[in-house]
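There's a structure below that I have some questions on.
A single protein chain has been omitted; all remaining protein chains appear in their positions.
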């Protein structure tokens, strides 16, 4: 083997390894989703949280493998193994990495509709989103249609530069959050959540689980953003540190604005991470800190408005967290990405607004149609009796702590 | 430094880093073993689960460093440090990676014999397995004897191709599961597990811990399988995606066959991962999915038959999980590895059956001898009083939640 | 791109990725600190543990980014983004990695002063340490002053070789532990910890959390030590295996000396890891095992002496763990580092003693001044009422398990 | 004095507490219990083995009052906790001979 | 009516429940308690400091029945819960003045 072949092979190996590393990091975020939800619901719905996240992941894998990924990128894996191995399985590793993003959609929704949604219909809704809706928008931004995100797509022609979403503030998080909103509205609040117009927050199960979930998400997020470079040779320390600074910005802002509230500081860190995805490759670190601070404030304020003023029972606050902070991230890339604000340039606020707007429209429409349809066909909400008993016993016939008292 | 030296050094660095990454991933699986067991036993044996796994790991490290690894590969580390550093410590990294496999043996057994086995004798049994029995079979398959797995070993001559076990479905999991079986049988069931011939499953402590353990195992497994390539330059996206698909296949099959049972979906995912190890480098992804589905069904059915029909008190179901699904994985490599079933070829069902058979025979004989011997010498079971009190208080003199009620 | 450019770029990418990998590993150790503390305190201070660690992390990030890192290394990031991206963000990745070390300081202290220290003042103390004190000593050893650790610094001239602390036994752990000591002494014991001169250990909340925290620390530690190589091309399998052997040495020694105590075996593993950091690049593996064994014994004995004889209420035992075992690690590098004891050489016991001594002096003085000062200004201890109610309700107005009983 | 022990559904607890507050009762001791009665339970499955569970979560409230107000308290609880379905719970009344307030050492009805 | 409070070992609970079911008793309230008595405890060690613990886990069963059946219930419990070793527990009997079934408002023995 000569030198240039050796180097090429090493580059390829490095790229495959890099993507697998990233994919596994984001895979571990799904354990984070599970614990975040398990900590935030009541004890009687804890088993359901774990089972749902793992089932959603599994179904997502199958539909994204056979349908979603081929749809978004025009690459199918129903080809001979020799072909799959041709590039040391780089395409497969790429699929794995992007699957971990796609599978966030049902995981995000799950937290909003917890404690009263049916298990079966939610799995189906998740499959539809991961198999069709998400890949559609993905194809527009990152994939083969490129109308919004392609360097020579329609938007690039229209606004000068394409929509920029480096690691999915919009493609993943805003999409998930805005798909969740119709689901939450159609389902209505949990029994006892609002009594005679009075808000009666239902106590959560466990701050330690909530914290564990958050840590798993925070840790894995560095895979989410860093490996979004796509290949190791484009890895960037800037992406890592921007993610870091936005995360701590969100945490600190939430801490201050909530007066030391533990639930908010954890969610604030996540809000910062969600907002920084889009522009983490082009922000100056100081800008990333600011973007994160704003995201932390957004979550702290919007969650309270959503649940107390609008009386929308969004259990984990996924709409303000992923939906609004994600949209903010997309817009922020169109602000702090500009060179005069310290950014690396190559963005346009117009493109960003259009890209974000397209996401919201698609998500709201798709979410409404899918959940209305499923509701009409088979119902999406647990029966009153099942909801009172808790989905753990009603659906999975086991309690979170089977041994407890006798 | 010239280019070719630079490249060679980079390759070597990459390989060392790759193996350390893999080793750490599998090391983290041991936390998974601990939580899986802690969640599946009763509260009074939770501390014991944690202490046992960490002690087993520690003892395994020492015996495998001084005895097991040298035995299997003919490499000793009792040499000058200059020699150890010669290859940037590649051999040491390799040892670390393989230790993480070897140390699975006592961790697997631990789950089957939980809640009634003595702490001390089990440590000794683990040391014997990791120091002698496991390295023996390892040497036959992967190591310096190569009779079963070597390209020019006896089996390769006899059946045309050697036994193929890429990442240890058989070498690690079947070995662990079939070593556990005699231990479980010799110990007998826990007090109260079968009353007057009636099966009375003892309730488990915590589904969240069981789930955490499973997630740690699932995440780390990508290190287990991917880093089994041995060097970074042979990393393969196919291995990662095959592992993924078998995992979700196992999870989904278990979910369906158990009617939404949370314990089964988690174990089903593990069954899929166990079964795919052997052939993850040569399966077509679709075949990996099928192998996983079958593994999920195997666990769901066999566990119930084992514990309800045969009345074998295998607490975590390690025999069906690691033993049977592991053996299935070895055989599956000899089915779906064939080119006409989409595989990469180079396997023989005859070799696979012989390789698996050899493992089972060695494990059953060694397990029986070691546990019978230890039982005769010093007893392997807790006293009735200690078992009723729980091993946490009896052995470690502390409860899992010392603060609870006063 | 020609070959040598290609190789150079690959080396750089590898180095950036390597450091990010390491940084994320050590970042995940902070979840470990949180769970270790949450498991070791009483239920009424669990939320505080999580909130404190995340707040400390966030504040540390900001102060180390703007002040600490520039101070220690003379590198600032308030430069144009083009410059930050020049080396693919290698400097930023380096900052991230070193931040994860710096942020250990408040996390270490946190465990010693738990359950009675004020939230706000502790955040400020942490900021002072991470922004000024730690970077000062860091600059002396690893950074731009180099008086103690530089190859041409004062100590190198005085004793022939500079102070050797590969991965921070002294720079990080001893510094943290000896800064904690004055804080613990100034605060005094928790209410009810010593009654009429009698020691009344307060029961801990959860062994599973303690174990989870320990596992997170143990796993992440391989990033701590391995990535201390600084660049991937200097990665060393020896460092990984030395860390491993010291860890199991510490665990086994603690297990034996504490008679199967679960708290001690977990802490013993950490003691081994703390002690091995300094010399993990130059010890022979057998020496690493011995260093770990001694560290395990040190913790087991010193903790009991500290809390039972001297009646110092060091909740998690951070002084014996990080302080004493860390200092031992620094000294051990000056013993087992010598070639006649199997080491790689290049060390001097005189340098090690001076380096360790300097750390202890700086830490004791700085810790005393900072805490005395804060105590005088605003008080560092919770009011009696708040301490009795627990900091969860007093400071964060939420309980760890809000749902519990009604 | 009379001791009123009520076993109620957990979800009725807030309403009962409010009803008691309305009639001026604030002293009470609350215990998490499991109840067994006519109420149907549910099925639990543990690793493929089915169980029928009929120990259900209940809340027990213990209130000691002077004889005169006992009836009023009982009525308030019944009203607040009644759903009409099996499992609403029971109230048991029994005599209390004496009460001591630890803080002051006071004895008898005034100590309540 | 009589209130029968039994404090038993947790591991005897299933047997006691079965024995009660056999004689037609299903109404009961169950509480997890800690008991202190003659039974030896165990040693706990927390970070090198030894404790002797003698608060042991027990189950308390409260059953209210009409006077006639009280003896039968006591016998059934004693039989099912007796191991003969210290720590088997105690049964306390006391009077109950009235019972109310919340679901219907019924009072007196028929409300049981």
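Per-chain residue numbering starts at 1, and chain names A, B, C, D and E are given in the order in which the chains are listed.
Throughout what follows, a contact is a pair of C-beta atoms (placed from the backbone, for glycine too) under 8 Å apart; a residue touches a chain by one contact, two chains touch by 3 or more.
Please read all numbers here as calculations on a predicted model, not as lab measurements.
*Asks:* Would you mind spotting which of A:12, A:307, A:348 or A:391 touches the chain that isn't drawn?
*Replies:* Of the candidates A:12, A:307, A:348 or A:391, A:307 is in touch with the missing chain.
*Asks:* Across the whole complex, list the residues on chain E that are touched by the chain not included here.
*Replies:* Interface with the chain not displayed, on the chain E side: 2, 6-8, 31, 33-38, 55, 58, 60, 74, 77-78, 81-95.
*Asks:* Since one chain has been left out of the picture, which residues of chain A touch it in the full complex?
*Replies:* Within chain A, the residues touching the omitted chain are 199, 201, 203-204, 258, 261, 263-264, 300, 303-304, 307-308, 317.
*Asks:* On chain C, where is the contact patch with the chain that was removed from view?
*Replies:* Residues 192, 388-389, 393-394, 397-399, 402, 405-406 of chain C touch the chain absent from view.
Methods note: only the chains that are shown with their structure count from here on.
*Asks:* Going by the touch criterion stated earlier, list every chain that contacts chain A and also contacts chain E.
*Replies:* Output, common partners of chain A and chain E: B, C, D.
*Asks:* Which chain has its C-alpha centroid farthest away from the centroid of chain B?
*Replies:* Most remote chain from chain B, centroid-wise, comes out as D.
*Asks:* Suppose each chain is reduced to the average of its Cα coordinates; what separation in Å results between chain A and chain C?
*Replies:* About 33 Å separates the centre of chain A from that of chain C.
*Asks:* Any chance you could list the residues of chain B touching two or more other chains?
*Replies:* 3, 7, 10, 14, 21, 203-204, 212, 261, 263, 397-399, 402
*Asks:* Can you pull out the residues of chain D that are in contact with at least two other chains?
*Replies:* If we look for residues of chain D contacting two or more partner chains, we find 34, 45-46, 55.
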